[in-house]
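Heads up, one of the protein chains got dropped from this complex, but the rest are sitting where they should.
Going in written order, the chains are labelled A, B and C, and every chain counts its residues from 1.
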């Protein structure tokens, strides 16, 4: 029986567990994030934040469609300035637990990414995650920054230049070659890669004929995303040698083991918090230790 | 109650049902394809064929992972010359049933696509589906032809020039903007669009540590693909006005209705043949009529 | 019903000046205290407690945009429902399954009364003793009085203007009942505005009575992911609640 390289290390951090609370999952308050840290999260990622505050989309914003979830929360956040306070309060709670804090940032332009990175840096997060899945507003088709090696690298380089902490760049699966994007962001200075963000999808209500999400399009996560995420992580791990936060569809110890076999250094968990409650990460960690008792 | 525009028309064809047997699904013999036609298929798509014969990948080649299927059959086919005989035999069986035949072609280079199109044309298929999900062998990263608007358009134009029947171009979901690809292939002469092909994925066995498919990477189809396909079809239908064969995750009348609400002209069905047997299309058609009895 | 399920409205009962009960063509397996998200395409999606499950019924007060839009609906119109979601009231073991008969008090304020009727029916069916104390601004805003009377439970009413029942709040009725220690219940269930819930919790803690509170918060995902329904120190109303067996603001 082969077992995965089960490490509790990420960059220079020694972690309590190899499981990471994914961005946008109850990452909206210090109390919720510390609850995650007390329940099995080796690292905690805050909700993505932008320069200005955003209310997010109207309801419905999230659905369980039977084989996974779909959400279009709409990146609601209090804006970078307010987020600094939230991150500082969170850090104060996480530090005694030995749980590093990952801030998450996004913007519609490179300049915005840079500004948010600078503001957020005041909170001294342990890592900054650069969420490049949002559309580049200066691209006429609104292609996400994660969509081409060039735009992904440009954001990476711009952010890297203005921060002192390590950065991880979060990639999207809807690209023809994620290995190429990974190589580009690594080259541009990414210390790590988070893979993957949700896959864009849609659902319709057959009685009203309407898309169910108010935003029409949403991001697919959970079970349906797992094989996509495994393949992305595998391709990235063959292409670059920096650490990977393998994320997508993990909700059991077995899923986490698969993610590590695909090449993940540590494993991100999001939707499982719905399926298994806030202690999902703790449960996954127990299952992982059970699966590989020799570790 | 809103109902979808339920048409049984595609290009100039009047169809028995708006359901299309997807490529690669029992499209390997005249008898199997006529069985599909007798069981609810309004059109039948043959398995994709290349210039030379291909044995396909070793087993395991297909798996049910609980939320969908994953396959890496490896595009096994007898080669274009032999496929002509198969298509002619199939047409002879389908014509009395009033079921148009869609041939499917692919190649590793533009020249191969053109050659296959020319050879296959001898069988006088009603439509040729151009499967551009295969990697462009002359691209150093092996990006699929479906990966950029330019390569997708180049294949489309090259094939369109050498055939007399209408062509539909089959797109892949792993692109940052499928609308842009759709616009490019329409501009290049596509008469219709088939959306979507499978999404690349992977599964690991946690005991052996190995990818389960012999080819490691496979294509995800079935339930997990549905919201991705709906979103792709929706975006394409907003971007171009040519007919769409909406394909991905449809296995009930309700799924088919969603696909039409997303913008599909007719609906492709693949994995449902596993879930519901060869009469899957017939069952979906009955359910669709039940759902919208006013039609 | 993980996805919104379209159900036809089969009956609409007028409960009081601003409240209607919508009876739907469908039923649900759910516990009292759980909720559903109600969607009107193109308008919004909001949480509502289950007023009954067989058939599925919702008691809705018209207080703002969304609830007013629902009040526009007629018999035969569609309503979209997903759920049940959240954690409902935990019930004591039924007497017919060797549970001890429990003396329960159900405290409701405003439309918080809606889920209590469903709860009362269940408790009575399980062989427990049920007393109901409900309150509102005035007589016109009191809910389900007849329905509780029909169940045959002991019923106390409070209105802030004294137009019916006792003048004042439900907690004042509780205080006066508790002044006779023979009245002390085994279990208090409450649903209503935050202020009322906190007062009920305080009172129960002071008298060492077990209690369960159905909490309210702004719901977005309803799945325990987005964090928008957080109350107190990291409690998610949609996932950990809406029913809590403690005061989530205090823990």
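Operating definition for what follows: a residue touches a chain if its C-beta (ideal position, glycine included) is under 8 Å from a C-beta of that chain, and two chains touch if they have at least 3 such contacts.
Bear in mind the structure is a predicted one, so any value in this text is a computation, not a measurement.
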Touch partners of the unshown chain, restricted to the chains that are shown, please. B
Touching the absent chain when the full complex is considered, from B:27, B:100 or B:268: B:27
Where the complex has a chain not shown, which of B:71, B:148 or B:172 is the residue touching it? B:71
Of the candidates B:35, B:54 or B:122, the residue in contact with the absent chain is B:35
For the chain left off this view, which of B:203, B:224, B:245 or B:288 is in contact with it? B:203
In the complete complex, the non-displayed chain touches which residues of chain B? 24-29, 31-32, 34-35, 47, 56, 58-66, 69, 71, 73, 76, 203, 205, 207-208, 210, 212, 270-271, 273-274, 277-278
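Everything that follows uses one rule, which is that only the chains that are shown with their structure count from here on.
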Hey, how would you classify the chain contact layout here, line, ring, star, complete or other? line
Can you tell me which chain pair comes out on top for contact count? A-B
Just how far, in Å, is the C-alpha centre of chain C from the one of chain B? 51
Which whole number of Å gives the spacing of the CA centres of chain A and chain C? 37
Centroid distance [mean C-alpha coordinates] between chain B and chain A, Å: 33
Could you list the positions in chain C whose residues touch two or more of the other chains? 78
Going through chain B residue by residue, note those that touch at least 2 other chains and give them in order. 1
